[in-house]
Each structure stands twice: as C-alpha cells, then as structure tokens.
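Showing just some of the chains, left in place.
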Amino acid sequence: MSFNTFGHLFRVTTWGESHGPAIGATVDGCPPGVALNEAVIQPWLDRRKPGTSKFTTQRKEPDEVRILSGVFDGMTTGTPIQLMIENTDQRSKDYGDIAQAFRPGHADITYHQKYGLRDYRGGGRSSARETASRVAAGGVARAVLAQLVPGLKITGYMVQMGAKAIDRGRFDAAQIEENPFWCPDPVAAIEWADYLDDLRLNHNSVGAVIEVIATGVPAGLGAPLYAKLDSDLASAMMSINAVKAVEIGDGLAAATLTGVENADEIRMGPNGPEFLSNHAGGILGGISTGQPVVCRFAVKPTSSILTPRQTVNTRGEELDLITKGRHDPCVGIRAVPVGEAMMACTLLDHLLLDRGQTGGIRGHIG
Amino acid sequence: MSFNTFGHLFRVTTWGESHGPAIGATVDGCPPGVALNEAVIQPWLDRRKPGTSKFTTQRKEPDEVRILSGVFDGMTTGTPIQLMIENTDQRSKDYGDIAQAFRPGHADITYHQKYGLRDYRGGGRSSARETASRVAAGGVARAVLAQLVPGLKITGYMVQMGAKAIDRGRFDAAQIEENPFWCPDPVAAIEWADYLDDLRLNHNSVGAVIEVIATGVPAGLGAPLYAKLDSDLASAMMSINAVKAVEIGDGLAAATLTGVENADEIRMGPNGPEFLSNHAGGILGGISTGQPVVCRFAVKPTSSILTPRQTVNTRGEELDLITKGRHDPCVGIRAVPVGEAMMACTLLDHLLLDRGQTGGIRGHIG
C-alpha cells in the first residue's frame, strides 16, 4: 500500500510542497554498512537543480541536502534515512493568479476536485520540485549499488525534443554532459538550443523523450508477475511529473516486428550465454537478462506558459489564463536526472527483493 | 509488497501454471453485498478463451471458472473470493524440446537463471494462460463497478497489427465484436486477416497495439504521487505478458506537442467544467479528470514460432530451436480482454482507495 511511497524493500517516501519550509525523502530499508554522507548525494542534486541554464526555471535553489538520521560515523545503520532539502527561494506572490484558477493541462483542477483544497503555491505537492527528493533518494540508491554491484552504471539522456529526435548514428556518450540538454548528439544539441529559445520567447513550451540505460545489471532481477522489473520501471517512470508514456527495449516499435525479427538470438560466449540483439531491453518475463536495461519515457510540454489559455476558476467563471512564475520551457531536461534516480531506486529495490526471495539462487548454463 | 499480487485495496493474487492442475485468482478486498456468481464472470472468460478462431491457439480450454469462497447466497460477503479454472487440455509432451532449451525472446532463460529451475511445460508460470485468471478477477471488478458506478464502461480493441494501424476516421465501436481481432475499423480487420494468415503459414508471428478506454470514470481517482492512476495503469498493463510500452492519452506523441497545443482547455458546461480536448487521456497529476481514461499498450510478437532461431540449452550447447505447440500468431488479440480486465481492477482499486483516503470529498467548482 502506498500513496507517497515507492519500492518494495528499498522504500522511498517523498514529502513536501514547492513553497513549504522544506521537501525531502524518508528512505527506509537501506542496507547497513554503506558509506554515506551529504557529499555523496549532493552532486546528483546539483545536476537537477534549477537555474543552471537559461533553459530551466530561473528559481534559485541551492538544493542542499541534509541527512537527519540513519547514518552514523559516515555509514548507513540500516535505520530510516531522512533527507531534507530546505526551500529558500519561494515567491508565492507569483501564484496569486492560480489560487482559484486552474491551469489547463495541469493537476490544479484534479487536486481541487479530489481533496477539496490544495496548496496552490507553486503547484504545491504536484510541482516538479518534488523530484529533487527523488534525486536525493536516488543518490542513496546509487551509493548502495556502487558497493553491492560495482560494475553497474546508469546513464540518462534526452533523445527527442518536440519532433526533433537525435540521430543514433551520431550517438556519443561523452557529449551528454557537454550541453544543457543531456543530449548525446552534438548536432541535435545545437538545433535544440535554437528551437527552445524560440519557443521560450514565444511563450510556449515543448515535450521530450528521455532514455535511461543501465549496464552491468545482473541477470535475475524482477519478481514476476506483478512486481516484474519492467512493470515496476513503468510505474516508476510514469509517476514522474508530466510523463505520458513508458517504453522498454523496442517499446512501441515492438508492435511492428515479426517474431522472427524480435527474437534476441542466443549464442555461447566465453562467460556464458550472449544475446545477439537486445529488442527486449534487457528484460524477459519481467526478469533482467544481464543485457543493458533500456527504458524510455515521454514527457509532455510544461502546462505553465505565458500564452493565454481558456480555463475556469473555482467559482465556475470562465477566463483566459496566463501562467507567470519561473517555469521550464521543456521539463524533459530536468527529468533526465530524475529518470536516472528512479532507475537506481528500482534496480536496488529488486536487488534486495531478489536476495530476500531467492537468496541469489541462479540456474547454471553450460 | 507483492510478487503475484496486484492492487492496493482490491487485491488480486493470481496463481497457477499452464500445465498444472488449475490456475486461478485469490481476490481479497472485494466489497460486500455485490451480486456475484459464476455466470457473471464466465462471459468475460469466454471472450478470452483459446480456440475461438484460427488466429488464436488451438488449445481447447473450456476455461470454466468456479467460485470457491467469498460468495454466499449469490452475494459477495467481503471475504476472499477464490476463483479456480481447471486446466483440461494440457499436452505437455509438446514441450519436451524446451525442457532444456531456451526460446529466444521468451522468459525461459530468465526463469531458469533466477529460480534455478522452472516448470517448462507450456511456459509454466510465464505462459499467457495466466491471463485467464486476470480476466476472471476482472469479471469480479466489473460486477462491483456496475453496482458502485453504474455509468462506467470499459472497452478494449486493437488499433494496430504489425505496422498496420487502423484508420481513426473509420472507427466504429459496433465493429469491435464483429471480427476476431476486436478491431473497430472493418477495413483494417479484413486486411489483418490476410496478413496474419500469411504470417502464420510462414511460421511467423507479429506484434500489436491495444487501446482500452474507460468512460464514466468519476473525477478524483488516483493517489499521488506513487500510486497515481496512470502510474498504476502503466504497472498493470506492463505486467501483461509481452507488453513493451504503455501510453496514457497522447502518449509518446505528447513529446512532440507544444504547451499551447497540449493544453486541454476548460469551459463551463451545464454540469460543471468541460474539457475541449483530451490529450491528457483523462488523467492530470495522476488523478482522473472525469474525461475518458485512455490507455494503450504495445505487445511484442509471440516468441514461440515454427521458424528456427539460434539459442542455447541448459548444458550450454548451441542449437537452432523450432517451437512446436499451439501458439497464437498474434498474442495481442487475446490481450484485449486482458487489458480491459486490468483497467477494471485498477479503477475499482482506486475507487476504494479514494474512499478510504478522502471519503469521497470533492472540491466544488461553480
């Protein structure tokens, strides 16, 4: 059961509103004996933090994480880890306009309908600011994974902005950190910069597609049938703000393949079976194969734009709404570190779950 | 926590293997006082059952459901409902070939790796036969929904086979039950028949895209942030065999939209706010808006084909494998009633969850 908790054994509960005193994550089920302090987590937060380029919100948040519990002498103790990030740059007055009116395409109206009241300041709980808590928790997950599965590596990047997809032929992992879009295609990165500048100046925003890949994932992770690794990844990614689609491996394109094409054929390599392709995205029957785990998700455009849109308010009056405030023209950009964090949490969770269920039993081949 | 359980309050645990004595579902958390007997559930199973056309497996299973508990005098009692479907047409000898060899693209290898052993007969637990249990549980969910939310209606259909999509201009809901593909486009249905016949005769298979729509869903369902309605639907659909992608509303296409285009603008109608479009697929911030809930998922092609594919066996020997047995050339077809069942279970679950959390509080507009 959960409302605000994610995970089976590595359980992350995020809390906090955009303009409250703080946000954070309660991380329960973290294994003991892992080296951890704020300095281990902070770099991941710095990657997501607002105000790093003109393409993200100009809100200035240091996003400094504090560990309030669960760590002693620089080591996790197996008790709950409380991660707190204070909110420092709230400008709630920017949000007076949406106190009663509902931004089209935004959660304003559904929170009002469900709860009868809502913290409208900056979107309250539905703000993408919550994802900082996820990234902090992901930092903990990464620290544990680094100790338990040293070779595991998680990399996220943007593969499409609006209708503009990268050219896979130009894919260069070294480029990802070199532009404000986490874009592995340097040509696309330049094109996107112009495109997004234009949109921003025209008071518009745009969607994106993010890909997250994990390599070095051991075979055997995933708990069929309803806690399959892909099922949990789908849940994890779809829970991120603005996400409307999740794909594993070939994803939607798998529908267009024939069985002959889709079969990831297997040969024996020096260290056991090897797949000749990876249409499956590293997951078969909900269980990892040992190949790279490949997940993509689509992010819709930011709803908060300066172009007027038709809407109503709580009194049932019709109006045209312009959303002021400091918003990302492409929320997909900052979703990259969030997707990585969700991948890290999900993989660690399944590592622990598998350890609990099978004790690491593995069937021999060869 | 779950391995084989789905849902928060309406909890469905499926059990059983393809060639064991029976399969079934333990349904816990069903509200009391709902009229239920086998005749209420059986029609849904009949829609999914094998052997109904040449386009589905020729295995002959009556798929007769028995209710073993939780119902008294034709009414649910609030106690667990045990649904059992006996397996009657197992031909385990067909599976001798895959006892030791792994079908490429199939869960054979990952079950072996994770568990050290597996029931290889008919795919065992990873067989699509398990989805009959889901459909039975979905029948219970539908009976409850019919009583609690009379206007709610769930409809699934296939919108794409291989690369061949329907023409939305020809969409005719009345056609869905008129062809073996649950296809709302009568022209596409004819085309698909030829295409699939061809593939089948060529010992091949193909993927598909299914769409499931629920209308009459009350606003306010969904428990942010990690039990969002869309997040749980993604998990539900991705847990179905062979599914590789899930979309809500515009799905992947949302990435290509601008904020101006994507905004579902709102006007006041006679009964409250009305949306002028439904890019969101009926869900904003993880909570239902009252518009139709729209979900799509992509199914990969059947891995079990008569065309030889390269693989290895448990002894590490390389071989070319042909999968005999009675397999669906397009598993997407029978995934339609399964998708509907998962939609029904998810919506009921969130109806109960919302009742538990908010007691049906709703914010007024107008």
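Note that the chains are named A and B in the order they appear, and that numbering of residues resets to 1 at the start of each chain.
Note that a residue touches a chain if its C-beta (ideal position, glycine included) is under 8 Å from a C-beta of that chain, and two chains touch if they have at least 3 such contacts.
Keep in mind that this is a model prediction, so the values were computed, not measured.
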Oligomeric state of the whole complex, in copies, if 2 are shown: 4
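Everything below uses one rule, namely that only the chains that are shown with their structure count from here on.
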Superposing rotation of subunit A relative to subunit B, computed on C-alpha atoms, to nearest 5°: 180
Interchain centroid distance [CA atoms averaged], subunit A/subunit B, Å: 26
Touching residues (chain side subunit A, partner subunit B) in the complex: 1-6, 8-9, 14, 102, 104-107, 109-118, 125-126, 130, 160, 162-163, 199, 204-209, 219-220, 222-228, 230-239, 241, 243-268, 272-273, 276, 279-281, 283-290, 298-305, 307, 309-312, 314-318, 332, 354, 357-358, 361-366
